[in-house]
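One protein chain is absent from this view; the other protein chains keep their places.
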Amino acid sequence: MFYREAGQFKTTYADDQALLPIAQDRVGLIIVLAIAFLVLPIVASDFFLSSIMIPFLVFALAAIGLNILMGYAGQLSLGTGAFMGVGAYSCYKLTTIFPDLNILIVLLLSGFFSAGVGVVFGLPSLRIKGLYLAITTLAAQFFLEWCFIRVGWLYNYNDSGAIEVPQRELFGLAVTGPHATPETRYLIILTIVAVMTLVAANVLRGRIGRSWMMIRDMDIAAELMGVRPLYAKLSAFAFSSYYCGVAGALMVFMWLGSAEVEAFDINHSFLVLFMVIIGGMGSLTGCFMGAAFIWVLPVILRAIPPAFELDILAATMEHISSIIIGALIIFFLIVEPHGLARLWRVGKEKLRTWPFPYAT
Amino acid sequence: MNLKKLSCTAIAAAAMVVGLPIAQAEDSLFMPSLTYRTGPFAGGGTPFADGYADYFNMLNERDGGIGGAKIVVEECETAYNTQKGVECYEATKDKGALAYSPLSTGITLALIPKASVDEIPVFSMGYGLSAAAIGEKFPWTFVYPTTYWNQLSSILKYIDANGGLDGKKVGFIYLDVGYGKEPLPLLEKLSASLGFEVAKYPVGVKEMQNQSAQWLNVRKERPDWMIMWGWGAMNPTAVKEAAKIRYPLDRFIGNWWAGSHNDLNAVGKSGKGYLAANFSGIGQDFPAVQDILTHVVDKGNSKVASRDDVGNVLYNRGMFNAVVLAEAIHVAQQKTGKTVITGADMRDGLENINIDEARLKELGLEGFSAPVKGTCSDHEGAGAVFLQQWNGEDWEKITDLIEPDNDTVRPLLEEAAEKYVSDKPDWQGQTCS
Amino acid sequence: MEALMPALDAVFLAPFRDMVSLPDFLIQVIWEGFVSGILYALIALGFVLIYKASAVFNFAQGIMVVFAALVLVSLFDMGVPAWIALILTIGVMGILALTIERVVLRKLVNQHEAILLMATIGLTLVLKGAGQLVFGGEPKTMITEELGFSTGSSDWEVFDGIVIFQHIDIAAAVIAIVMVAALGVFFSKTRIGRALRAVADDHQAALSVGISLNQIWAIVWFASGIVALVTGIMWGARSDVSFALEIIALKALAVLILGGFTSIPGAIVGGLIVGIGEKLFEVYWGPLFGGGVEAWFAYVLALIFLLFRPQGMFGERHIERV
Partner (left out) sequence: MSTALDEVQTPLNDNTAVASEAAPVLLSVDNVSLSFGGVKAISDISFNILKGEVRAIIGPNGAGKTSMLNVINGFYHPQEGRISYKGKTRKRMKPHQAAASGIARTFQNVALFSGMSTLDNIMSGRSLKMHRGLIWQMLHVGPARNEEIAHRQFVEGIIDFLEIAHIRKQPVGKLPYGLQKRVELGRAMAMQPELLLLDEPMAGMNLEEKEDMSRFILDLNSEFGTTIALIEHDMGVVMDLADRVVVLDYGQKIADGTPSEVQANQNVIDAYLGVAS
């Protein structure tokens, strides 16, 4: 009823090309951002911020990274976890080598290392397509995991073999390490994720984003239109891996506080993959929806037995959530391969045409 | 689903967001239990979690709790996964958690800095960071009864007593993660001072069940002894592979996470002779274990699959974890005079713990383990371990307690602790008189 | 230069000197590689069967191996005699195949192969959750002896040393060979087998043979379910039955790259190359890298191979048309 675009006329191409051409969407986004930036840090509990919101944002960023590669450029990757790892280890090395460098700069710089590694492992994509490529990204995953274990230099030869986040301050406020409050960490991640999402949206609607989608939809035609597969594919790998790398660095520095190689194992690659599938391939909104769904669903499932005073083992709920997520992946692939994001859009379309059910 | 339950859920959800403290019963003691009944290591996590929960439940049933306060055990499933472990920590710490036993090196490393800020002790019993034995540097972390490093020195002592170490070759097969690599620095230092050679055989987590290459190398290099830092599916596979290449199993010694019933039941007769270190008693022949059977298991309040599982190596170890924590609560209650204590009180309790032989007997655990005694600077106790041997069907204790070589190990631990805090300028230590 | 020579020697010469100096050991290494190669090949075979007939890249093959073995062991634990448990397990795999065909595949006909792959990843999650829910997460012991396999070993004295052959490994090799031969006969001699081959080439053509696509899919899933069961028994006998096995199954993906997605001989040869290659590499070159190289050897080998021959060993070069 309120979601109508009637009366909103675009008078310039610039207006028409805006990210959110419909006024209600813009208002909605502003409200969401206002809640995220202003309300949540004040009212939400530490647990909600540090165990739900922070992981959600980290995974949303990683999902954006994978979605750029998979949903927009059409290159299937199972190496997300390892690329996140490259970001995390780079961040650790950078901040221990240059302890005085601003931590935000370090976080953003560390993405470049994973972008570089992403390009190297993206090289086969020039000759290999589809499932074959997916399997070669497994090579990246396992080889990098091995490096994280075997190359002691990466974790400063710690006895524990783990990277431990040192405390870093920004304007006298601890932003990493145990003394950083959840609110501080949350706001920093939120800012980084918001800005990086905007940047991704900008790139995706421009020439470069279009060249990725061209390669995805029909690589031969794209090449005949003058897109160079070399640049398009490698830039997609670089861009995607940059996002994954920053997400990995944020994961360790702003959330876990320390990490062993398991934090970047193949299961994380799959976790992010599920987020992209369920959220919707080729949709940035979908990345947030998918991340929220996959991360929050088990948390909710875990809260059900106590709420109903049922004596169900935590482990049982764990298995059930695995079944549910698996079944939902199949369900979405069958019913709506474009995931939650498409359902959301369909819902909005219904609102626009309400009360006429069949108008386009 | 009726309306009342629905509204309960909604309120719980809202409470979760804004973090209203979910009311705990007054005068109760909240003990979170980070379990891993799922995931690749579930086989070991399940009996441990059962023993832990059953002991506290037994105290509730038999004694009405500790000092009159009931113990509330809340399980949170980590699947041995660091992220979920951190989540469990965040979810339970505000409910008045008294101590955490993270049960995975990864989670332990993540919690050590967090818990010290939140003033909740971390009790990583015989795992985690060996350097945490140094109380001056790690006021909030405890590793009773002993560390990996001291355990290794005990094992080496046993080898030395059975044919000498000098000039020998010792193979070290380990899970290629932080846990398995933990004792490497000590092993290398001791090999130089004791004059033995070390051959290392890492086993990747993904290759746990595919160890033939490592054992082929063992066959080639013929070490005189093998020591294993293994966990989960790695252990039975290793013992099977060792038997396959006809390595003498009585020269193959696992650490205390590589010597449970779960590991060797799968191997059966072919694992006969394999040795493992242990610090907690085996079997049901302890009054405390009998009490668990009467008060918890037989009443159907335990999660164990069968009554026979009680008394297994890992079950008893989980129980021992609870014993130490219960004792710490007891000490803290006596020191403060309060029934309901805080994390900080708990820390004092742990630091002043003293489970000597008389106390073990009182607890119904005579001969169960070496005495556990802590001080401000010693968060480890440098307890002794014994060796047990698999007879094809069950574990048998074959040695007396073997004291570690703490004089050698302690300075190395101090060095490691120093290194840990060196790049953390804001680290809070404590001074011990 | 002088610093380089020992390094070159260590990489290019020393391993071969090692091999020659202990020939019995070399044979043992190759045998071990051969046996694990057979197991990789069996997993890959399950993939190939399904991919050939339905172009579904079945990521769930690894978990099906675990699932089949768990069903077998759990039935036995419930008191069912071993051989009856085996037959019942085959029945369970049949029901599973029918269910997968009905609930998942039928709805996804003609979808893009990436979508089908992801559906099987979803299936993996479901099977993993359901398996742990029903059977528990603890590792279980394979009922090797109860099924009539010897757990002993035989020695072969050669080159002044011995090579040890586990009977179960020999059995695995024999069963694998028999199974591949049986599949070969099935594909070339039976009506259904020929229809399966026709399906691989052209769905319409298969329909004209008078067998519905749905039936064929159910049959291939069932067939690879049986392959999974055999694999599960063999691998379970070598270590134990646990969900940790699932990750090892991923190596079959590397095998597929070498052998091609549709070639049964390719799966076998690819499996053996990966199995033997990774053992030789780990034993003779692994120490140079600090060990543990088995974790990535198969994938990196596949990656390098792909760069030179993207269509696999036995695949035909694909000509793109517009």
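As written, the chains take the letters A, B and C, and residue 1 is the first residue of each chain.
In this section, a residue touches a chain if its C-beta (ideal position, glycine included) is under 8 Å from a C-beta of that chain, and two chains touch if they have at least 3 such contacts.
Computed from a predicted model, the values in this text were never measured in an experiment.
Per the touch definition above, the residue from A:117, A:222 or A:325 contacting the chain not shown is A:222. From the options A:144, A:214 or A:249, the residue with contact to the chain not on display is A:214.
By the touch definition given at the top, chain A reaches the unshown chain through residues 12-14, 17, 199, 202-203, 205-211, 213-214, 216-218, 220-229, 235, 282.
Going forward, only the chains that are shown with their structure count from here on.
Ranking all chains by how far their C-alpha centres lie from the centre of chain C, first place goes to B. If each chain is reduced to the centroid of its CA atoms, chain B and chain C end up 37 Å from each other.
Within chain A, the positions touching two or more other chains are listed as 142, 146, 149, 315, 319. Residue numbers of chain B whose C-beta contacts span two or more other chains: 37-38, 42, 176, 202, 204, 206. Those residues of chain C lying in contact with chain A across their complex are 57, 103-104, 107-108, 111, 113-115, 117-119, 121-130, 132-133, 137, 247, 250, 253-254, 256-257, 261, 289-290, 292-293, 295-296, 299-300, 302-303, 306-307, 310, 320, 322. Against chain B, in their complex, chain A makes its touches with residues 43-48, 50-51, 55, 96, 142, 146, 149, 156, 158-162, 164, 166-167, 174, 177-179, 255-263, 265, 299-300, 302-304, 306-308, 313-315, 317-319.
Partner chain C is touched in their complex by these residues of chain B: 37-40, 42-43, 46, 176, 200-204, 206-210, 212-214, 216-217, 219-220, 232-233, 236-237, 240, 244-246, 262, 265-266, 268, 270, 305.
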